[in-house]
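One chain of protein is taken out of this complex; the other chains stay put.
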Amino acid sequence: MNKIRKKRLVSVMTLIATSFLGVYLILSALNSNLDYFYTPSEIINAEIPNNKRVKLGGMVQMQSVIRDGTNISFNITDFSNSINVSYNGVVPDLFKEGSGIVAYGMIVDNRLIAENIFAKHDENYMPPNIEIPSE
Amino acid sequence: MIVEISHFFSILSAGLFFLAFIFSTRTYQGNHNLELLVNRIFSYGFYFIFISFLLYVWLAIQSDFSIRYIAEHSNKDLPTFYKISSIWSAHEGSMFLWILFLAGWSQLFNYLLSKNDLLKAPAIGVLAFIIFGFLIFLLFTSNPFETILPIAPINGADINPVLQDPALVIHPPFLYLGYVGFVIAFAYNTAFLIKGDMQINWEDVIRPWSLAAWVLLTIGISLGSWWAYYELGWGGYWFWDPVENVALMPWLAGTALIHSLYVSSKSKVLRGWTILLSISVFSLSLFGAFIVRSGIIDSVHAFANDPQRGLYLLAFSAVLITTSLIFYVYRLPQLISKNLVVAKSKESFLSINNILFAAAIFAVMLGVMYPLIFDYLYDKRISVGPPYYNTIFAPLTFLAAIFLVFSVGSLWQRTSKLLNFKSFLSMSILFAAAASICISYIYQDFQWWFVGALFSGLLILIRYFLLIVDSMIKKSYFNKPSAIAHIGFGVLILATALNASLSYEKIINIKPGEIYKDSDYEFYLIDFDLINEPNYDSVRAKFSVKNIYTPNKTFFMFPEKRKYFIRGQITSESAIKITPYKDIYMTLGDQLDNGYWVVNIQYNYLIRWIWIAAAIMGIGGFAALMERLKRK
Partner (left out) sequence: MNTLLRFSILIIPIVGILFFYNLLTEDKFYPGANFKNFNVPNFKLQSLDSASSFKKEDLQNELLLNVWASWCITCRIEHDFLMKLNSEGVRVTGLNYKDESIDAINWLNSYGNPYNFNLHDLKGSLALDMGVTGAPETFLIKDGVVLVHYSGEVNQAIWDSVFIPIIQENKMFK
């Protein structure tokens, strides 16, 4: 009986130890991969350090879009403050002046060098939202 | 008039399911006639909801815009196909479909399961309760039968053009069928836990149902991924979006379940794990439904809904999940087998498999929950992106692959010597290591995840190759469905890694008459066409493309930009050229003032193979199901 008990104890302990290790690894992976979301006002007020990747959300400011070849630059505003964003590539379909977007990239000198641009769907204009592998 | 009948039939169905539930609680005394009555009432419950849904489909085809939901999501000019699919394009209608499938699976179970099965009555009772609960949710908080009277709109709102697509027509049905199919395992196991008779062989009953649901869920998720790829214009196939994740978690639990079932039915160990998994799969489906429909998650994908609906779903899911868990915890000591799992036996590897899958589910759940928790505690919005999920999933996948290969050729309830010098296992490890180093060298990519994925994928494929050849020579038995599914898994690992490593994109400026020369291809922009369709206008580019190495074979690609009238919405239709090893994926950007256009060209390597791999896994699961059914 004792031997079996011992074996069981060992396996349970190993299980717990590996679980803790696993949880620790998962949590540290999580912490180093969080994307913080800011509005333009928050960026201006909060003094985000340079070379930090953030998500910036707001409206594309009217008459702020400038195109130069494959580059595009525009301002994102939350009606109080605005931040200039530059991006190289094809912008999503819903992107236009006055539309709501989220830009993801690095803040350099209070400007955003965007790696990705996401346009927000609005539920009212198109009540059924896209249902991708969702329930 | 018809809408009232449809509505009435749904109410009737709810009443019948309620009756079935009530009567089932009284069958504990073993009253056989009462049990038969319960089954019959249950059947009628299904018939009425089925007819109710058929009538609703009729209303949608007839474009009856006096019904609010149909007016909001359909349109007179839609092809019939899309008029039907508009039913499940938003919350109320898709909930209706979900309930129909719930009732359908349950009725099939009711019909096929022997009436002498000891657990049938309580299982049917559980199913009746679940269906009733969801029907109440539908009728009181999400009523698809609401009318706009006295004056109905002449025409409905157009549905989102993105939803007017064949993939979006079949993706939700397959997904729901898969999701909801696991309710059978849930109900039968809950009945088992309530009854407490440990001798009952529940594994054999729920195994075919779980396999069937798993195959459908695999197909459903793959369809979603494939649709996202060609429709969204980004060339991506998986975004780790919360709504995608809540569909992935039941799939992970379901995969673990079918493996754990395999062990439990053969060796009677891991029973505790298996039941916990079967409760988890459906619980995760409930969780997914809640997250998507409560308005909590701010995602591109979520249905916009109000908290009232969220509260009901939360309460109902809470009742179902905690009740089954309470019974689980109560019976746990009796479930745990007195036998230990033998080290390095097949059971041991499969139980490690369970642990790995549990870790994966935990990691995804954490990724979904963390932004909510963070916002709640610190009032700060964050998001968890793909890097987190990729970092977690890569090592877990590699470990799973390694233990999988260990388990091939291992024995039930006995330790086997696997790692001796001449064993297939050792050979596979050597070949896989050599091959992955060579391939990494050829592609000059030595990132840990790339090499790891190559090694894992090749390890699986080589090991199974050796197994198949050996079995053919010796004319011995090997588990074919499992081999098929696992080969699919190996292909999946290789395809995703190669796709991630090799794919690249080019963003160019081009105007009609110009040629863009890339390393392997030449793109000649001939001209633009202006196209007028009944519900949209479009600007379509005409590209003539040729592979430099086969200059005589040119093909055309037509990326376009459409403007839909009713909503003024602009969408891009990407042009895709499929070749055996890659996709050429072109998206039209904006036109610049000087007449140049921005065009994005992506080379997506091996992307088709990802879905082919998923299909192979599905075929393996289907083969397992067929084998199981034939034995009956």
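Points to keep in mind about this one:
Letters A and B name the chains as they come in the text, with residue numbers starting at 1 for each one.
Please note the rule applied: contacts are C-beta pairs under 8 Å (C-beta built on N, C-alpha and C of every residue); 3 or more make two chains touch, one makes a residue touch a chain.
From a predicted model like this one, the values you see are computed outputs, not experimental measurements.
If you put the hidden chain back, the residue from B:Gly45, B:Gly93, B:Gly125 or B:Gly156 that touches it is B:Gly156. Among the residues A:Ile4, A:Leu21 or A:Met62, only A:Met62 touches the chain that is left out of the figure. Only one of B:Arg68, B:Lys120, B:His486 or B:Arg562 touches the chain withheld from this view, namely B:Arg68. With the whole complex as reference, residues 68, 71-72, 148, 151, 153, 156-157, 290, 294-296, 298, 304-308, 310-311, 314, 318, 321-322, 325-326, 329, 332-333, 336, 372-373, 376, 566, 568 of subunit B touch the missing chain. Subunit A meets the missing chain through residues 59, 62, 79-80, 98-100, 122-127.
We adopt the following convention: only the chains that are shown with their structure count from here on.
Per-chain Cα centroids separate subunit A from subunit B by 24 Å. The touching residues of subunit B, when paired with subunit A in their complex, are 72-73, 86, 89-90, 94, 98, 157, 159-160, 162-163, 168, 171-172, 175-176, 179, 220-221, 224-225, 227-228, 233-234, 241, 243-244, 246-248, 285, 288-289, 292-293, 300-304, 340, 355, 359, 362-363, 366-367, 370, 374, 380-385, 387-388, 391-392, 507-509, 561, 567, 569-572, 587-590, 592-593, 596, 598-600.
Across the complex, subunit B is touched by residues 4, 7-8, 15, 18, 22-23, 26-27, 29-30, 33-37, 55, 67, 69-70, 88-94, 96, 118, 120-121, 123, 125-135 of subunit A.
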